[in-house]
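Note that one protein chain of the assembly has been removed; the remaining protein chains are unaltered in position.
The letters A, B and C name the chains in turn, as written, and every chain counts its residues from 1.
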Amino acid sequence: MALKKKDHLELYRQMVLIRRVEERSAELYQAGKIGGFLHLYIGQEAVSTGIVSVRQPQDRIITAYRDHGVALNVGISAKAVIAELLGKETGVSKGRGGSMHMADVEKNFWGGHAIVGAHLPIAAGMALGDQYEGRDGVTICMFGDGATNIGFFHEGVNLSKVWNLPVLWLCENNQYGMGTAVDRASAVEQIHMKAEGYGIPHSRLEDGMDIMKVREAVGAALDHIRSGKGPYFLEVMTYRFQGHSMGDPQRYREKDEVTKWEKSDPIGIYHRYIVGDKIAAKADLDKIEEAVEVEVNEAIEFAEASPDPGFDTLYDYMYASKE
Amino acid sequence: MALKKKDHLELYRQMVLIRRVEERSAELYQAGKIGGFLHLYIGQEAVSTGIVSVRQPQDRIITAYRDHGVALNVGISAKAVIAELLGKETGVSKGRGGSMHMADVEKNFWGGHAIVGAHLPIAAGMALGDQYEGRDGVTICMFGDGATNIGFFHEGVNLSKVWNLPVLWLCENNQYGMGTAVDRASAVEQIHMKAEGYGIPHSRLEDGMDIMKVREAVGAALDHIRSGKGPYFLEVMTYRFQGHSMGDPQRYREKDEVTKWEKSDPIGIYHRYIVGDKIAAKADLDKIEEAVEVEVNEAIEFAEASPDPGFDTLYDYMYASKE
Amino acid sequence: MAIITMRQAISDALWEEMERDPKVFIMGQEVGVWGGTYAVTKGFLDHFGEKRVRDTPIAESAIVGAGIGASMVGLRPVSEIMTINFAFVAMDYIVNEAPKMHTMFGGQMSVPLVIRTAGGGGRQLGATHSQTPDAIFAHFPGLKVVSPGTPADAKGLLKAAIRDNDPVLFIEHAAMYQIRGEVPEGDYTTPIGVSKVQREGDAVTIVTYCKGLQLSMAAAEQLSAEGIEVEIVDLRSLRPLDMGPALESFKKTNRAVIVEEGWPSYGVGAEVATRLYEAAFDYADAPIKRVAQKEVPLPYNAALEQFALPQVDDVVAAVKEVL
Partner (left out) sequence: MAIITMRQAISDALWEEMERDPKVFIMGQEVGVWGGTYAVTKGFLDHFGEKRVRDTPIAESAIVGAGIGASMVGLRPVSEIMTINFAFVAMDYIVNEAPKMHTMFGGQMSVPLVIRTAGGGGRQLGATHSQTPDAIFAHFPGLKVVSPGTPADAKGLLKAAIRDNDPVLFIEHAAMYQIRGEVPEGDYTTPIGVSKVQREGDAVTIVTYCKGLQLSMAAAEQLSAEGIEVEIVDLRSLRPLDMGPALESFKKTNRAVIVEEGWPSYGVGAEVATRLYEAAFDYADAPIKRVAQKEVPLPYNAALEQFALPQVDDVVAAVKEVL
């Protein structure tokens, strides 16, 4: 699937949109308008953008609480994302979920899950659903390096192989789980090596800052799975530029390390690629950035003007069964 | 550590003792004198006997609910074992534990645990205790093939490598977890391959019916660990001749398969080895069998004559803290 | 009406629902080849095949987690946890995933999952395998908790649970599969969250459920012989908890005894008693009494275990005390 100019511009737009929404969210958080946890995806945009850009509509996506990237990639509007962050009724999860719990089932995006690793067996179950019904969708399950140490990981991944489920296990190795570096928490530093214990084919993409490489690696993995060969395990190396959540003292890493990684900013890399390869002009990209700026401003206005959920709605989603 | 004749006779005696205690226990169960679950170790005697024979006194042992073998190997008397099975105050766990919960802390045997896989993190903690205090004991943690699919396994084994704990992970692969054959539950059939996911050295002993081979493999593993190289993962192939517990309809395997394996009876193999190698005469072994017969008879008498725990003792072991 | 066992009633419910709806399937340990550890699913594998009768690894989190995932994408799984004691292993899924999905994403997702399990003591399985911790699951809004006391209710409630659009924890009693009772012919459901008067009387109100119903019925016989007619209200569901019939009865008898098999502290009796007082304080002529298990982990010894469990005599005594 060679990308046309407009496709590149759209992917670039998504990455910038994620970045801008999050930068502004950080401000809104500081201003006390967003509460709870706010886990920024800044630095990792190439990963989710690359993944979503190669999936088919029937491929489900499910991820952890660091979910703004996927949310915007699948097409949830900045309005609905920011309104959710502000806890408004117009938020994508109606103000119930907040930062960690965005989902849009219509867009085949299944959340946003806050208990580390717990969504892996759930993802296996979704893949089972597709297999059971004879649908050819792949469930793409994204999780962090830290999540690979919890028992849920083991049970979910093992089951996927035993039942040959169409699931892509996609580890975003951003090198820390909160303040714990991979080698201080995981017996193996090459996370994808864990797949050996499940007989699942695996690989590591060393450069997850380059969206083109992410697309390639994920595309190949999806093809593998869709051809009926069962699960695949892909580790993508990346880095988060901000703290784990807001208010992280970041005692666990040197400023230098962050600065070094910031040189591999995925947006910068893509910008250089697009302009360098003459896919589009700098001016095209500038225009996108301006449009995103406008869009985010509007989204914030929309969100701020939106109503809180009414107290009378407290029990609205208690049960799916209507008595 | 070359074995002397008397050592061989002692090991032979232990294996026959396990066998005889369990055969009689099955009868006591049928007679309604033993309740609950009764998981027989028959067929697997070479494993626990081999392990216990090469451990040092400072090496802890912990296992699952299929624990009569280890209990007798570490030197808990047949009396205390059978009394426990009968729920008597004179039982090794004072009638509180039953078949699944035998332990003798004085003998560095830490049970007998009934929640599948849950004792693995506990074993890691014990090994941590030894490491913390600078003691050179190894914690030997035995578990079944089925147990390797639960999250506890993953968390315990991973931690052992991250902290370089002195623990021997010893998987008794008897080829079924209840009625589920290994390949129907585990993504890898070679269970020891799971150690790859933790960067832990591993091997499989194909013939766990031969106590001499078990001794060799376990001895080497213990040496490795005691030398400070961290955990080791050893898979030992074996087979249980009886059902999972009493009353198992055994729909999951053919009679033929059992019959075939019974030809590799570990006691028969050891018998042939001892007599064939002229380590001792058949008459010596006959004498042992007779003595065991007497011992077990006496143990049953003892157990049957022993008192039930009094109702006034119900709260005796509620708290270790005495107020 | 046919008289059948609890086992048969539950088995029939599953069978009929699987025949009715191809989206219904079963997964759990030993549900297939073995036919269910309590023989509830005997014959299912042959009839429905491996796709719909799925043996799983020993991985309770995956069993419930995958059930959640499959249910979210349109299937109707029945995830079986062999005994409620292993539900702790899947606790996060039961109380913190399944019950949260619907509300947390603003109604986008639903979890039409049934988690079947068997609880209870009295089978000499020791401290870890003999619990009746039903109340702790009922603490969580979003989860429905059902525990039938008769074959008819078991069948009707299980069918209702399978057709329900919310997660339902369905708690059977491992020592009650042999009890018999009349079961209506044909297809029927019994509504979740509706209590039922199982015996009429005017002297004392007994509120109970599951095994407690058996104890209470036996006690009622004895008491009747002495001219004391108790009214027995069977809660059947612990959440939603329908206090209607219990309250009505209490307003008539002015005396109540609550019978449960689990520990009293923070148990079912506490909730029911408190609600009776809250709604009918002026009707109480005597302190409401709880009959429950003694506050110890259950010992293996048969006599001691029975001593710790609530008995018919305890119910009789409690009724006389409140009279």
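Note that a residue touches a chain if its C-beta (ideal position, glycine included) is under 8 Å from a C-beta of that chain, and two chains touch if they have at least 3 such contacts.
Since this is a predicted model, take the numbers as computed values, not measurements.
**Student:** Can you pull out the displayed chains that the omitted chain is in contact with?
**Tutor:** Listed by label, the shown chains it touches are A, B, C.
**Student:** I'm checking contacts with the chain that's been left out. Which of C:Met109, C:Val259, C:Val296 or C:Val312 qualifies?
**Tutor:** Answering carefully, the residue with contact to the hidden chain is C:Val296.
**Student:** Which residue among A:Pro57, A:Gly134, A:Pro249 or A:Gly276 touches the omitted chain?
**Tutor:** Residue touching the absent chain, from the options given: A:Pro249.
**Student:** In the whole complex, not just what's shown, which of B:Asp104, B:Asp145 or B:Glu196 touches the removed chain?
**Tutor:** B:Asp104
**Student:** Can you list, in ascending order, the chain A residues touching the missing chain?
**Tutor:** Residues of chain A in contact with the hidden chain: 35-37, 87-88, 93, 95-98, 100-101, 114-117, 146-147, 149-152, 177-180, 184-186, 249, 251-252, 308-309, 311, 313-315, 318.
**Student:** What chain C residues would touch the chain not displayed?
**Tutor:** Here the touching residues of chain C are 85, 88-89, 91-92, 95-97, 99-100, 103-104, 126-128, 131, 133, 135-136, 138-142, 238-239, 241, 262-263, 265-271, 273-274, 277-278, 281, 284, 286-290, 295-297, 299.
**Student:** Residues of chain B in contact with the chain that isn't shown?
**Tutor:** 60, 91-97, 101, 103-105, 110-112, 115, 118, 120-130, 132-133, 151-152, 154-156, 158-159, 162-163, 316-321
The rule is short, and it goes like this: only the chains that are shown with their structure count from here on.
**Student:** Would you mind pulling out the distance in Å between where the CA atoms of chain A average out and where those of chain B do?
**Tutor:** About 46 Å, centre to centre.
**Student:** Can you check how far apart chain B and chain C are, centre to centre, with Cα atoms defining each centre and the answer in Å?
**Tutor:** 36
**Student:** Could you pull out the residues of chain A that touch at least 2 other chains?
**Tutor:** Expected reply: 151-152, 154-155, 158, 162.
**Student:** Multi-chain contacts only, two chains or more: what residues does chain C have there?
**Tutor:** Residues 56-57, 59, 61 of chain C each touch two or more of the other chains.
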